[in-house]
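Only one protein chain is missing from this complex, and each of the others stays in its spot.
Should a chain be cited, it is by its letter among A and B, assigned in written order, with residues numbered from 1 in that chain.
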Amino acid sequence: MAENQIRVLIAKPGLDGHDRGAKVVAQALRDAGMEVIYTGLRRTPEQIVSAAIQEDVQVVGLSSLSGAHNHLFQKVASLLKEKGHEEILLIGGGIIPEKDRKQLEDAGFDRIFSPGTSTEKIVSYIKEKVNG
Amino acid sequence: MKDKDRQEKIQEILKKWREGPFAKFQQRGWNEAYTSYREPVKEVYTPLDFSDDKFLEKTGFPGEYPFVRGVYPTMYRGRPWTMRQYAGFASAEESNRRYRYLLDQGQTGLSVAFDLPTQIGLDSDHILADGEVGKVGVPIDSLADMEVLFDQIPLDKVSTSMTINSPAAVLLAMYIALAEKQGVSADKLKGTIQNDILKEYFARGTYIFPPAPSLRLITDIFAFCSKELPNWNTISISGYHIREAGANAVQELAFTLADGIAYVEAALEAGLKIDEFAPRLSFFFNAQMNLLEEVAKFRAARRLWAKIMEEKFGAENPKSKMLRFHTQTAGASLTAQQAQNNIVRVTIQALAAVLGGTQSLHTNSYDEAWALPSEESVRIALRTQQIIAHESGATSTVDPLGGSYYLESLTEDMEKRVEEYLEKIEEMGGMVKAIEKGYVQREIQKNAYEMQKRIEKEEDIVVGVNKFAQEEEPPADLLEVDPQMEKEQIKKLKDVKQNRDEEKVKKSLEQMKKTAEENENLMPAIVEAVKAYATLGEICGVLRSIYGEYQAPTF
Partner (left out) sequence: MGEKIKELAQGIVKGEERALARGLTLVENRKEGYQELLDLIYPEVKPCPIWGLTGAPGVGKSTITNFLVDKLAQRREKVGVIAVDPTSPFSGGAILGDRVRMMDLAGREGIFIRSMASRGALGGLSPAIMDAVSLFQAFGVDRIVVETVGVGQSETDIVSLADTVAVILMPGTGDDVQTIKAGLLEIGDVFVVNKADLEGAETLAGLLQSMLSGKNDDENRVPVVLKLIASQGKNLEELMSFLEKHQEYIETSGQKERKERMRTEMALKMHLQARYQDLFLKPLLGTEKWEQAISSINKREKSPAFWAKKIISGSE
């Protein structure tokens, strides 16, 4: 049963205080049987990456609604790369324009989810990617 | 007796109707309907739900206690609501240009959006500010930035609303210092600071200090303004963000009023008199999609607050009992899918605010689920308000929905449920305790999660998202903030620090520290510090060192 326990880090980089989406997603992942580590607000990319490594998560999910995603999300991606953790599934969500979405996916994000995405979709995406 | 006969008669006919024609048609098709707080809505409302004999006590007249129909007798026939669009740009220069343009166009009210580092009391060069400078509003590090922001804008001629909470005292001090430089005395200043810290802890997230010292800063502002800035709205008690965080309409109202009660109690405890500060309290609500429920919410809010102020706090001045409020349409209701549909959503929400008697209104732009609004989308949002004001007829009479059986009964029902929440919170020891225990957060989170699940099960329909969806190209032409701005702002901050009198800064900060430790009113000391060009981060840093920082309860 515990064989394929999926562990996910849900993080809020930067100063954005809107955590409704992050918390709804965290609850949905828990209800789908995953172990979710939530970082709370105002985290630096360095803190997020360090937590992801120590917690040995398979998935990191970032949320930002303040427009700082380009800078902060990319920093998380490049830090993960730098520390040799490209295998971690990296996803994001929030208020992110299409142009930036593409840019982030090029920078190492596996997927940026747009507003209105169902949690069911996120759950099945993670399960499929992690369990193959 | 005659009334009683009538009630019985209605009851009898209603019963017949329900069992006869209604039951017959119901078999052909019938959908359940609920309020946002999951109360079933009846098939039809009658005087049995709100009888005429309640009119004088419950409904009454506009401008009269309990103000359910509006705080002023004439409402929009006398003067339309203030159309106040919240805006802030990546730099003080750019914002100043926009404000001056708006003023040239005849606008008299400004509404300043600050960036997140400013809202959290951090200078632009702080490590946590990395990537956030100028993103959601204008960065203000010191009085020097304020001077640019209001360059050539006479502060005695405009009213300025500032969305600033935890460091509200500092930004207000900068505004006062700037006025002094312009030769405008403080008593001429008009405007609002949001200054509502409690909702930051559970709904908006830009808190700095723990609740007790934060409340102290707030009451310092109340006391200072009641003497020095009599025309200033010292707080805007905000339900907007509570609703955005996932609350339903009753929770929005209950938690906002509970916050309001906490501020009043804090001010009374600090020795202020109720009628000294209560007339300057103002509110800020959300307008969501359920048109009639929202109208009932605004009406219930007024009646509840009037009652609380009169019965709980013994206010005498009628102005103390008037709940005046600003409204913003619901950001969370905007969809990224088929974004232009949002124009329609905003129209319905804005109409709710107007039918509910708002004093001012911000309408969202249709592209905000993707980015900060473009100039075009902002214009449509403003035009929406103008169409309602001039073409819809919604303003022709005061409280046009008053007397509707459904609306009046809904108003009463929400009122009752809010009172239940307020009692519960009081039992817990008040709003601060309820927040510290995580109660408020859990209530909102639970509602947010249930809403999301209902949408995913298609029990609730969102057009273009879980029904009537279509393939589409995401919008282009979105507003972008130049990342270069951050570097420029940091350079400006450096320049300020190089050119100021360090000794003066040090002294003023020390004085501030002393004042804070001695529990004296902090406002005058903060004004002195900003005049010496101490930065926002330095001033908040001193306070952080004394008060510590708030730690949110775990999930």
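Of note:
FYI, a contact is a pair of C-beta atoms (placed from the backbone, for glycine too) under 8 Å apart; a residue touches a chain by one contact, two chains touch by 3 or more.
Small disclaimer: the values here were computed from a predicted structure and weren't measured.
Of the listed residues B:K437, B:K467 or B:K514, the one in contact with the hidden chain in the full complex is B:K437. In the full complex, chain A touches the omitted chain through residues 1-3, 5, 7, 26-27, 29-40, 43-44, 46-51, 53-56, 83-84.
By the touch rule set out above, chain B reaches the unshown chain at residues 210, 429, 433, 437-438, 548, 551-555.
As a working rule, only the chains that are shown with their structure count from here on.
Mean C-alpha positions place chain A and chain B at a centre distance of 30 Å. Chain contact summary for the complex, chain B toward chain A: residues 116-117, 119-120, 122, 127-132, 135-136, 200, 204-206, 244-246, 332, 335-337, 368-372, 445, 448-449, 452, 455-456, 462, 465-466, 474-476, 478, 481, 483, 552, 554-555. Of all the residues in chain A, the ones that touch chain B in their complex are 14-20, 23-24, 26-28, 38, 40-42, 44, 66-68, 70-72, 75, 95-99, 114-116, 118-120.
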